[in-house]
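A single protein chain has been omitted; all remaining protein chains appear in their positions.
Order of writing sets the labels: A, B and C. Residues in every chain begin at 1.
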Amino acid sequence: MAKLNDNNEVKSRSMAQETWRRLIKNKGAVIGLIFLLTLVVVSILSGFIYDYDTDIIALNMGEALQAPSAAHWFGTDSLGRDIFARILYGARYSLMIGVGAVAIGLVIGVTLGAIAGFYGGAVDQIIMRVVDVFYSIPNIMIAVVIVSLLGTSTVNLLIALCFTCATSFTRIARASVMTIRDQEYVEAAYELGLPTWKIILKHIIPNCLSPIIVQVTLLIGTTIIAASSLSFLGIGVPSPAPEWGAMLSEGRQHIRDASYMCVIPGIAIMLTVLALNLLGDGLRDALDPKMKK
Amino acid sequence: MGKILLEVDNLTKFFNTPSGQLHAVDGVSFQIEEGKTLGIVGESGCGKSTTGRSILKLIEPTGGKIIFDGKDITNYSRRQMRPLRTEMQMIFQDPFSSLDPRQSVMQLISEPIIEHKLLSGKAEIEKRTLELMETVGLAKRLMNSYPHELDGGRRQRIGVARALAVNPKLIVCDEPVSALDVSIQAQILNLLEDLQKDLGLTYIFITHDLSVVKYFSDDIAVMYMGQMVEKAPSDEIFANPTHPYTKALLSAIPIPTIGKEKPVRQLIRGEITSPVNLPDECRFFGRCDVCDEAICKKCNPTLVEISPKHFVACNKIAMKE
Amino acid sequence: MTDKILEVKDLVVQYVTDDGCVEAVNDLSFSIGKKKTLGLVGETGAGKTTTALSILNLIPSPPGEIKSGSIMLDGSDVLTMDQEELQKMRGNDVAMIFQDPMTALNPVMTIGEQIAESIELHEKISKKESMERAKEMLKLVGIAESRAYDYPHQFSGGMRQRVVIAIALACNPKLLLADEPTTALDVTIQAQVLELIKKLITERDMSMLLITHDLGVVAEVCDDVAVMYAGRIVEIGTAAEIFNETAHPYTEGLFNSLPNLKQRGEKLVPITGMMPDPMDLPEGCSFAPRCPYATEACKKANPGLRHLGGSHYVACQAYERENFKLGGEQ
Partner (left out) sequence: MIRYIIKRIILMVPAIIATSFIIYFAMNMTGGDPALTLAPENATEQQIEEIREELGLNDPIYVRYGKYMLGMLKGDLGTSYVTKRDVFKTFMERLPNTIELAFTAVLIATLIAVPLGIYTAIHQNTWKDTGGMVFALFGVSMPNFWLGLMLIIIFSLNLKWLPSGGKEGIRSLILPALTVGMGFAALITRTTRSAMLDVIRQDYMTTARAKGASEKTVIFQHGLKNALIPIITVIGMQLSNALTGSVLAETVFSWPGVGRLIVDSISKRDTPMVTGAIIMSCVLMCVVNLVIDLIYAFFDPRIKAQYSRKG
């Protein structure tokens, strides 16, 4: 505070710039960000390098269950497929399901949460009672039930996962809209004569973004884990797609003779989620007003 | 006698709380002439802010009448109020929470101009914004700064500039200096005073600090638990405080002099309670030293004119008259 | 033995953060006599609270650090005490009243327990006895004994501040540090609490360091006054000296900024500009950029305290000039 002296040249930073400056000071967040960017690039490139039909799912029983070597860095699975290629190619499933489910959940959740938080009263009560019921049931259980009702497919998996994302966003959006709604600058906007919709769009939503951005990063991680869990249970991405969770499920059959099949996909999931968590924690600290003086 | 700009008649605002009906404002009436300042004084929870916000229709009043510039705005909808926002404005207490942290100084000050389409064209708007910044004493180079980079005094200047942007007639100042340091307080108070002189503004000045009001106001109204207990011209109320609460309030202010004679302090006992489910008794009854149980416990007094323009709501004084 | 309960000498406290180093307190020296009250006056960021916390050796570290100086409390240096000695001193010899009564009390303990805790820590008595003592303390500050088993959220702000006072006085400390004890309260409640503090410290022969920004409160309570600006004392003396023979331009500015001394119509004379950034203090006298009397010399060197007579000292280079007087020269 009071950083500006009348004699000094002014270098102004908006809150977004200030946040970015703090974020890139955080080593963990930078590592996470770089890892994620690399992963995105890899999952795009892998589509050009490998051919799905010949490199990813084609059987090659002659080379089945080979331990990691120079030829197959991560070894081959029980059907002789190169695990390294499958891991790289599989990144897109995790990323797409994670980002997709969170994006849909974000739109639904933030809309519901903003309505509940802004208007309060009966609308709020109804929305929140429903959300509370779903929130109290473990995510994985909800997803298991939904997928089993709708049938196993990637789209149904996405629906099941965005459901739990939506409840989480509803709660967060509601809480922060309720805080921002009572801020004096919102009252000041009313007093200027702004119509309600403009106040929500211009003053409330932009100021609610911080916790939501953090939640987006963390939830993508949680969703990736949930997706791979469902695939592990056999009700996620259907075989033979190289989804990491599904690969783990196959690896489990060979836990005694080819344990690398269990180890490697798990590490891939863990590193991705770790990167997301590092970024999310970094964002939280960078956006946290308590860090400011 | 100048033109009456604002007339408030028997304004009430009740809130429903779990423990009962809260009489935040309970029958407040006053008038303000154009170009004058009315100070509304009271301790926290006395209803002074609610009064100010009700006048601007930021809070829907429960009852009473608000007549602004000849128009009865009591039942105006939000939409009907919109054009009137160019005539009545507010300066908020907390310069840290009353400015949107994501807007730059330029955006903050130009927002009212753009919203009310007072000017068109980017250049025109920018020119006017810079003009306003100069008026309130903000250096031009701060144009692109954000509130979090500025100190309280400068932030409050932005608040003042925003209020001035629409050329209002009336400004409700809700504790505009209580969040600021003493030396900065004086800067803002001087600014407000100069603006009043130059632009012919009318102020409602809401504060808990009697010393600020004395310096600033033409008339002063003292509020206690949602009601006005005393109202008089500023000089009169300081020379002749009559209501026991006003007396106590005045004598409670520590005076920064040494060795000079000071009036004997009249401490009042107890604390303000919240005005929920009130019986028909004087609201100051429990803390009053001069009360008469026979009357004060039975009747809530109304304002009585004891000398020209000096009104007091006290049973004992009304009896004497 | 001196007649001073507290002597602070050349105290330097800094807060080191990622963004830079805040020089919160610089070369601070003052003392408090037995049974005397010293008022420490200044605006936000002047370093008042840091000073009080240093006396208890409670500067939050990191980021805070006491760089140098000594704080002699009744003959022993607080800054060289070990943890055990400090714990023995805190609450027993020196106690503190905090600014915000809404946050200073532990919300999950009854107020009786919180007062009794202080007594139990310093006196070897049973829980039951200390609770009895706590109840006496409550009575002393004007709260019914029966409320000892209530929790803080059941009290109003004024009542909570009374509880905070009861905690502070429970062990009869020799020195009370009161950090803006009435700022968060309404005027009429402020008057009640101020009277209570005044009465109790006189009855118990205590000394007090009263931190405030309100010159009115200082005039009511203090024997001596020190005015702080940007981590330094700029003027120190008896209350009468400070109020009636004001010597420092900043002190003068503070008085001129006060609305309540003025008659209607007379204009306030505010201090121009604002507090300097504590991370980037100007060269020389910190007040020079805002000072109407400042010359080039003021911007070069930091002024030391200069004796004006009696116990009155001022840190201002203008007094090097012949016949310099506030308001007179310009």
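One rule holds for everything that comes next: a contact is a pair of C-beta atoms (placed from the backbone, for glycine too) under 8 Å apart; a residue touches a chain by one contact, two chains touch by 3 or more.
What you see is a predicted model, and the numbers here were worked out from it, not measured in a lab.
Shown chains touched by the undisplayed chain in the intact complex: A, C. Considering the full assembly, A:228 is the residue among A:26, A:76, A:183 or A:228 that touches the omitted chain. Listed residues C:48, C:90 or C:213: the one in touch with the omitted chain is C:90. Check C:98, C:229 or C:243 against the missing chain and you find that the one touching it is C:98.
Counting over the whole complex, subunit C has residues 53, 56, 58, 62, 83, 86-92, 95-96, 98, 100, 103-110, 117-118, 121-122, 151, 153-154, 164, 167 touching the chain that is not drawn. What subunit A contributes to its contact with the hidden chain is residues 133, 136-138, 140-141, 144-145, 148-150, 221, 225, 228-229, 232-235, 245, 248, 251-252, 255-256, 259, 262-263, 265-266, 269-271, 273-274, 276-278, 281, 290.
Here, only the chains that are shown with their structure count from here on.
Note: centroid distance subunit A to subunit B, computed from Cα atoms, is 49 Å.
Our note on geometry: subunit B versus subunit C, Cα centroid distance of 32 Å, whole angstroms.
Residues of subunit B in contact with at least two other chains: 151. Within subunit A, residues 2-3, 6 each touch two or more of the remaining chains.
Across the complex, subunit C meets subunit B through its residues 43-44, 156, 158-159, 186-192, 194-195, 213-220, 239-240, 242-244, 253-262, 264, 267-272, 274-275. By the touch criterion given at the top, residues 53, 56, 58, 78, 81-83, 85-86, 89-90, 92-94, 97-102, 104, 111-112, 115-116, 139, 141-142, 144-146, 148-151, 162, 166 of subunit B touch subunit A in their complex. On subunit A, the positions that touch subunit B within their shared complex are 1-4, 6, 9-10, 12-15, 18, 183-185, 187-196, 203, 206-207, 292.
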